[in-house]
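My questions all concern the structure below.
In this view, the complex is presented without one of its protein chains, the others remaining in place.
Right, chain A next:
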Amino acid sequence: MSLLRSFLAVRAVRDGRAQPAATVRHAHLSAEPLVFVPLRMAGESAAPLAAMVGASRSDARLLVVENPRNRDQRFAFMAELAEIIVPYIQKYAAQMETVEGRSAYERCLDAPQILVPNPGGLAFTRLIGRSTRFRATEGPHAVAPLVPLLGRWLTFLHERSEFAGSAILLAVTDLLAEHWVTGLSGAEAGNLAAQLAWIDPPGGLTGPQAALLAEDPLRSPPAGPDTDPGFDTHVLKPLLDGPPVPARLREALRGQLEPTWELMWRAVELLRAVPDAGGVAARWERDRTMLARQHAWIAEGGLPPGRWDSAVAAARRLAALEGAQQSYEAGKAFDDPLVMAEHRAEGAAFAGLVTDVDADRKIIPPGGKRAVARPLVTVRTADPVRFPPGRKLLSPARPKQGTVLVSATDGVVVLQVNSGMTKDATLPAPGETVCYTDLDPAGVRRPSLPDAAETPWTHGGPPAEYVPTDEDAQEAWS
């Protein structure tokens, strides 16, 4: 945690209530998110047991695998799930616009958004994708036509979800923890019911009181994908061991899923009440563009992603993930003074009052011949400034204006404006409150990795494209 978040945690304990850690919502929230609460059979890696899924609170669809040990029933479950999720995604994927520009590209008008309760739900979604995307729709272990498509889409959503700032598949506990600080530790905050209890305790209770109740698996069954072992022992096992009673099984599983379903929509309500951050739209555009690309790839008969990334692909992906993380962090700080305060507390930003502006200053830069405009801005600050001279700094008020720190002594900071002084751009004015940071929403430029096709022979040469085999298509499922 950062010092500011720890400070807020102390306040949360003092007040018995969660403290907002953001003034705006940094993730896009769809008008029609698809809430997906999957349960897994205990002891299995990817065998579904049940799920509740739907795009509105009043439209909960309950899916149940009546005999989780039966392979055909698992695929019947996948087929049923595919019939809900695939059309939901394709509805968005099919509507495109062309974005004109230096090189025109396609973008979807909107994108799907799937919400799962917690990080375990994300991981399980990935496994459902992994276990279905290679399946063949004909031959010995044929599955329904939508099943491999479900696998491809879920795989795509999960891969996107690893990029910070993507909102196409989100875990609600992560989302809540990003916007509120509670008195719960990291592990405890993975409990959706407990976290909501701190954020929005029911009448008459404090956050910690409500969270204690919420931790009781009888009151708030776990939000999945793992079930409560007590439920397995006392309810599920007797039902599965005895003669089939599908109606009772469904009701039992409904009882495990419904409380989480309600909590999920409560969380959506709470998050909706927080206004969108400035950068949300641009980040969502990125999701919409990636959706259009994936849609085109599938339509053209492109192959599903392989089981493994090649070394180069993995390195590129890692670099891309890091870049996304940095620009998301920076973008949040630029959009939200409370997030910027977090960085100020860590010494990665400072704020103060402009005392002096030398707008007409001109210098001959090293190696140059002509004098160019390099205005100086002097800022008085009470924040500790930990940047060395020469550090490039940006300000949320003028994100296009590149500056460099000249000196910082006794709370007086001198900055030189280097770029972004176009005609209608303004310089900071004396008396203005400004904030400068070395965070950069455009991300950090890093040496680019070679294209996969140009992998040097020392690294094994260009990797072969992953082509799913018959074995993949018929992969045993036991």
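Everything below uses one rule, namely that a residue touches a chain if its C-beta (ideal position, glycine included) is under 8 Å from a C-beta of that chain, and two chains touch if they have at least 3 such contacts; residues count from 1.
Rule of thumb we're sticking to: contacts and distances are computed from a predicted model.
One chain of the complex is hidden; its UniProt record names it "Secreted protein", one of "Assimilatory nitrate reductase electron transfer subunit", "ABC transporter ATP-binding protein", "Peptide/nickel transport system permease protein" or "Secreted protein". Among A:Arg272, A:Arg307 or A:Lys400, only A:Arg307 touches the chain that is left out of the view. Interface note: of A:Leu4, A:Leu249, A:Met421 or A:Val434, the residue touching the hidden chain in the full complex is A:Leu4.
For the chain left out of this panel, the touching residue among A:Ala27, A:Ala42 or A:Ala223 is A:Ala42. Which of A:Glu32, A:Asp72, A:Glu97 or A:Asp216 touches the hidden chain is settled by the complete complex: it is A:Asp216. Only one of A:Pro208, A:Pro375 or A:Pro396 touches the absent chain when the whole complex is considered: A:Pro208.
Residue-level contact of chain A with the missing chain is found at 1-7, 9-11, 13-14, 23, 41-46, 127, 130-131, 183-188, 208, 212, 215-219, 227-230, 232-234, 236-237, 307-308, 337-338, 340-341, 344-345, 351, 382-384, 475-478.
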